[in-house]
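Dumping the structure here so I can ask a few things about it.
One protein chain is absent from this view; the other protein chains keep their places.
Letters A and B mark the chains in the order given here, with residues in each chain numbered from 1 onward.
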Amino acid sequence: MGLSLNHFLVLGALLFCIGLYGAIAKHNAIAVLMGIEIMLNAVNITMVGFAFYNTVKPWSTFLTGQIFAIFIITVAAAEAAVALAMIISIYRKRNTVDVGEINLMKW
Amino acid sequence: MALYEYSWLILLSPIFAFAVILFGTRMWDLATRGRIAAKAAHETEAHVGHDGHGEPDGPDELIHEKGPRGEDVVFEDWEDPKVPQLTMGAKVSGYLSVIIMALACIYSWILLLNTAGLISVAPQLPTQGISLSQISYPWCQNIDATNNCFGLGSYVIAFHLDRLTIPMLVVVTSITLLVQFYSQGYMERSAGYARFFAYLSLFAFSMLTIVFAANFLVIFIGWELVGLSSYLLIGFWFNKKSKPAEDRLSPASASVEAFIVNRVGDVGFIIGIMILFVNTGTFNFSQLPAAVTHMDKTLLTVAMILVFCGAIGKSAQVPLHVWLPPAMEGPTPVSALIHAATMVAAGVYMVGRTWFIFAAADPLAFQVVAWIGGISAIFAAVIALVQTDFKRVLAFSTISQLGYMFVGMGIAAGTAYGPGLGLFHLFTHAFFKALLFLCAGSVLFALHHATHKETQDMRVMGGLGPLMPITAIAWLVGTLSIGGFPFFDSFFSKDNIIAEAYRTGNYGLWAVTLITAGLTSFYMFRAFILAFGGKGGRLGGMWGGTYRGKIYRIAGLEEGNQDKTYLVEMSPEEKEHIKVPHESPLVMTIPLIILMIPSIFAGDWFNFYPYIQAGAPALTVRDVLDDWLTWVGLAVSLIGFTWAFVLYARFEFASVHDYVENRAFLRTAHRILLHKFYVDDLYNWIIKYIVLGLSHIAQAFDTYVVDGIVNGVARLITVLGRDVRHVETGRVQTYMIGFFGGVAVLAILVFALVAFVK
Partner (left out) sequence: MDLATLLFWIIAIILVGSSLLVVGLRNIVHSALALVVVFAMAAGIYLLLNAELIAIVQILIYAGAVTILILFALMLTRISNVRTNSNPINKVWWIGVIISTLVGAGIIFAVTIGPHSTVSVQTAYGAGYGSTNSACPLPPNNVAYIGQLLYSPTCYSYVLPFEIASIVLLVAIIGAIVIGRED
């Protein structure tokens, strides 16, 4: 059977779910970050899929999905840097990276 | 006509006296008490108890206290505080009320004599009476020509004067005057002297409001005011304690009981008035008899029976009679005025006023009136047979005689008499009952001075006739009047009611009233002999004899149970200390002498019936003597007198007592009657378990349900706050769960909508 847009979209959805699970259900902050990275990658796959399977001219000549993916990668990298810096800073203060223990805003 | 138009002065003069006393002379009295007391305390210590004869007669021991304003108050007993000497303010209070009432009384007598045709200073009163417009006042602002207030009906304070009013005026003012005069002696040196006269004036005003009332509204105002005055006057000695051994309540409890039982009757009264108003649109007594003919007859009968409920409460008929015996806890002048002559007669007067409305209803209404009267008459009479408390005999006698008045009102249905039949007995009864009560007061006053404690039991009286001759003769006159002795009062008023019962076909009522007449004469004469006569006296034991108070005293009082008191002979030393009572001072005996005159001659107003109701037959001596019914009634009452004479004058009281105690049937009967058929106990039980039970349930409802809801809401908020705050864990992952959980819910929604909604 030939590949269609649906394959890539479903793949993106699956990856998104798995990344979401990782973000919700892990204690280690870096593991949460890894889950977020997976989510972002899933979105990227979806975007690039849309860019490839779009045939309506002139929109298809603008490769919108791929540009979107570039920017997502950019921002994701920036965000990963900042997030890891924060995690390291918290580790220095509290000696833990468990997100369950970062609860100063508790009732 | 000016004579009649100014009769509102009679109404307003007592309230003027009340205001002046309460805000003027009593304040003067209270302000000067300290000074007078200090001056008089040391010089009267040896003469406390000084009576009209100038003999030092004080008790052996005095209690000295400081009054509320620092003045010296000398107590002969804790419960009736006396001051060493009355201040001028107090004395003036007394004089003021007596003078004002005297003026009102003279005015009333002029009105009576003029309308009866005996003197002629003014033209005759029109038959329907005149309206006293100077003191009438419409309550509402939007009153139109027909007195209709916003279309809701007519609410006017209106008074009027007619031939029904005038005999009542005479009764009320005369007896109030004599009672006030008498109280100057009875309430000597009482610390509440000024207050007493203020209350008596208030009562007179209230009663006159009822008498002058032209509509139900005003009569109800007066109704409640007399209830208030009765409460204030019964509870006059408010520090007095109850005496369960003599079956006596404290005056504070008795006054509350009187007021509340009256109130119970008033519930029916108000509902009846409301039914009449809603269906006819008027309260006015002269308009109602015509207006109610358009009403549904059953509804009218129900309304009138409810209106009669008010009279049952006010006039102490069965089943609301329970307040009258405890009301004897008030001072005896109060009992004479209120609970014998006037207030209790207000119920009868009201039925007389509304007689024509009763006549427009089903005959059942009148039958109810008559039968309740009849039942009360015989009920109270049998109870009075065994009472040993002097005033209590008179209280039950009052209930019984009021029953007669209602019988008179009820059986006159269909005859030409109108309300006059019952009202004649009211007119005569007021005089002789007041006389009897004032005599009782005189006896009690003398005994109190002799024994230094309050003695009301007839078992320790006896032989007082020669010692207190005026009082004794007055009592005898009263007894003969009430018993229907030929040509005294009741011979004309009461016996006519009994005869009329037969003539109108109410044979049951005839039998009841006839038996009651015999019982009445029996117990009244019994009281006379027990107090003033006894075995060994002159005239076969009617006059004089042994003064039992010098031999016996009542023991077993500490048990607190009436059944457990008994007579015990005193030791010689105790006998030494007992003084023999003597006649009361002149200020108390003059009213007795004055009252003897109407007690004998009031029944001789033969034109009373036509005076009240045009067209009614007048009494004539010839008709009375020709009628065989009269002789039957006479025979029964003479049997009563004779039997009392035989039993009490020929035998020693103790032997009669033993005879009853030794026979089981008589003993149980005696017990039941002594406990007044246990009606008081039944009511106490009802209140304690049913009324208070319901209120406990209501209180539980309030505490647990109502407060529970209120507190529950607060607790709910607290719980919500305390438990919901745990949602904020401070952890990001929790918030993410919430966030994406929402997304998931939306996803489900989308599923559902797309799949099932095309």
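Everything that follows uses one rule, which is that a residue touches a chain if its C-beta (ideal position, glycine included) is under 8 Å from a C-beta of that chain, and two chains touch if they have at least 3 such contacts.
Note that the structure is a prediction, hence the values are computed from the model and not measured.
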item: Touch residues of chain B, complete complex, unshown partner; value: 733, 737, 740-741, 743-744, 746-748, 750-751, 754
item: Absent-chain interface as seen on chain A, which is shown; value: 1-3, 6-11, 13-22, 24-28, 30-31, 33-35, 37-38, 41, 44-45, 48-49, 51-52, 56-63, 66-67, 69-71, 73-82, 84-89, 91-92, 97, 100
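Operating definition for what follows: only the chains that are shown with their structure count from here on.
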item: Centre-to-centre distance between chain B and chain A (centres being mean Cα positions), rounded to whole Å; value: 98
item: For the chain A and chain B complex, residues of the former touching the latter; value: 20, 23-25, 32, 99-100, 102-107
item: Of chain B, residues touching chain A in the complex; value: 725-726, 728-733, 736-737, 740
